[in-house]
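What follows is a single structure, written as structure tokens, with notes after it.
Heads up, one of the protein chains got dropped from this complex, but the rest are sitting where they should.
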Amino acid sequence: MSSLTKNTLAGLREILTRGDASSVEITQDYLAEISARRDLNTFITVTQDDALVSAKVADQIRAAGQASLTTGLPIAHKDLFCTKGILTSCGSKMLSNFISPYDAEVVSKCKNAGFVMLGKLNMDEFAMGSSNETSYFGPVKNPWSPTHVPGGSSGGSAAAVAARLTPLATATDTGGSIRQPAAFTGTSGLKPTYGRVSRFGMIAFASSLDQGGLIAQTAEDLAIGMQIISGHDNKDSTSALIEVPNYESLLNDSIRGLTIGLPEEFFDSRLDTRMQSQIEEVIRIFTSLGANTVSVSLTHVAEAIPAYYVIAPAEASSNLSRFDGVRFGYRAEKPIDLTDLYECSRGEGFGSEVKRRILIGTYALSEGYFDAYYKKAQQIRRLIKQDFDRAFSLCDLLLSPTTPSTAFALGEKSDDPVAMYLEDIYTIATNLAGLPGGSFQAGLIDGLPAGYQLTGPAFSEAKILNAAHKVQQVTDWHTHYPEEIRNV
Amino acid sequence: MSLSGADIQCVAKLARLRLTEAETTSTLSQLNSILTMIDSMQAVITEGVAPLAHPLELTQVLRIDEVTEENAREAYQMTAPAIKDGLYLVPRVVE
Partner (left out) sequence: MYESVIGLEVHVQLSTLSKIFSGSSTSFGASPNTQASLIDLGMPGVLPTPNAKVFEMAVKFGLAIEAKIGKTSVFDRKNYFYPDLPKGYQITQLDAPIVGLGHVNITLEDGTTKRINITRAHLEEDAGKSLHNSFDRLTGIDLNRAGTPLLEIVSEPELRSAKEAVAYLRVIHSIIRYLDISDGNMAEGSMRCDCNVSIRPQGSKILGTRTEIKNVNSFRFVEKAINSEINRQIDSIEDGQQIIQETRLYDPDKNETRPMRSKEEANDYRYFPDPDLLPVVLSDAFITSCRNSLPELPESRKARYMEAYGISQYDAGVLVADRDVADYFAEIAETSGDGKLSANWVMGNVLADLNQTGRSISEFPVEANDIASLIIRIKDKTLNSKTAKTVFEALLSGEGSVDSIIKERGLVQVTDTGALRSVVDTVIENNPHQVTNYRVAAPDKQGKMLGFFVGQVMKISQGKANPQMVNQILLDKLSG
């Protein structure tokens, strides 16, 4: 690994500001690393030529004294953010030929901020998965252990950051798809409040749950990125008209007196003891920084998984109807009639997990079942939100493990969807309530990373990043990276 | 609630998904185990609880009525599987 690519985003910003390296040099180093680590399968597309052109432009802007805080910094996008003129596959055969005619709002914002895009990152097909094994482009390997999954669905984003192939990656989180892979790969990931980041140009999985966010090495890097991608977008009706704070300037606020809630339901006997001791270590650090802890209850959190597995597939079944082989995407060969065109294009274009979820969603919305499934799930959703409201009347942030255990082995759960779904137990309720949540490094268990999760009230991203940053100031977990890389 | 192979075919038809025989069989047991998991929520008493459709209960902002789009047919149809004379082509539809 080159000396440049081991830097954090904030570190690279300093290097550029000082003139120690140019954006072109930094970009070249990252492209070289990406090329050297093809084995991880983190990138679906590497936009080498475009990246070098953008880097050159960034250097010219800097030379002209017009650089912004982020001019010339590298970034890579999860392959469900539409990128004009570049393959946007969503990890699916269905879109394996889809050259997007437009840029997602998040992508435009990054471009306008001077970021240099390195490429598009691998992911579970249509963001449906917790292991990155459902990608049409093959699974992503966990840089900490090639026989383990990096988590999903933003597995490419997390693994690329962990392997130092990009300092910052966009990602999306519908039920834990940013936080779980961040935990599995020893990175920091933030899923913002629903409505904080525009969904325009993010290929939808479940519209009322999806939220774009970031994965990086540190909370500080997440703050730098969040400043760019946050804010209202009039192209997204569900994006919030709420002012964006200055995340970076709030990072160093004292957390003395901060009250951290520990949900009873997340610390019961089922929690792995080694995971528990890592989390207790995190709690000890928070306490040493002046924070208090309080036990709280999220009574309905157990029902979050069934409610989620109704709502998300129901919305997905409708969102994915547009993939019909007519205007874009995969089209079956020689259909005999219209029905055949639809059924074959969709039957052949979607992978089995996507088909499974479309079937569940279609069934849950079908006549006679709506009340028992969809309506019931939305009612439970309200109960869960009320649980969080009550909890946040007692504390500022909630702390829990991000995942029940560290990364599981490739293939371990791919035949058992329910076991896979249960992986999301700590993350999924946050999405149902639309709350912000971050996952941050909590050391290693048997050489594999563990993560802790902070969840806050709506629009408390600054507080989450502030708390995590304070911990990162006094720990070195976030500086660990896989042995394999260190030895190169 | 348990689904039969025929139920799956019926739902697949509604979703316009062609499933092979093998897919139907493997999907069947998986879907049934998922549905069993989902059914656990039936135990929760939700009487009188208003469904929550959006996490942030905000209201819709409306757009001013003005034409902001220009013709970009050529760019949008670059990615289309079958077009002619500006039209998207599909097998003959009978009304």
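A and B are the chain letters, set down in written order, and residue numbers restart from 1 in every chain.
Here is the rule we use: a contact is a pair of C-beta atoms (placed from the backbone, for glycine too) under 8 Å apart; a residue touches a chain by one contact, two chains touch by 3 or more.
Just so it is clear, the structure is predicted and the values come from calculations on it, not from any experiment.
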Listed residues A:13, A:164, A:179 or A:199, member touching the removed chain: A:199
Residue of B:21, B:47 or B:66 touching the missing chain in the full complex: B:66
Contacting the left-out chain in the complete assembly, out of A:68, A:237 or A:386: A:237
Chain B residues touching the omitted chain (full complex): 14, 16, 53-54, 58-60, 62-69, 71-73, 76-77, 84-95
Touch residues of chain A, complete complex, unshown partner: 80-82, 88, 90, 95, 98, 100-102, 104, 199-204, 206-208, 234-238, 314-315, 317-318, 321-324, 326-329, 338, 342, 362, 365-367, 370, 374
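Following the convention adopted for this analysis, only the chains that are shown with their structure count from here on.
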Parts of chain B lying in touch with chain A, wherever the complex brings them together: 3, 7-8, 11-12, 14-20, 23, 26-27, 30-31, 33-35, 37-42, 44, 46, 49-56, 58, 60-61, 63, 72, 75-76, 78-82, 88, 90-93
Chain A residues touching chain B - in the complex, by the definition given at the top: 97-101, 193-195, 208, 234, 237-238, 240-241, 300, 303, 305-307, 309-310, 317, 321, 324-329, 331, 335-344, 346-348, 350, 352, 355-356, 358-360, 362-364, 366, 372-373, 375-383, 385, 417-418, 421, 431-435, 458
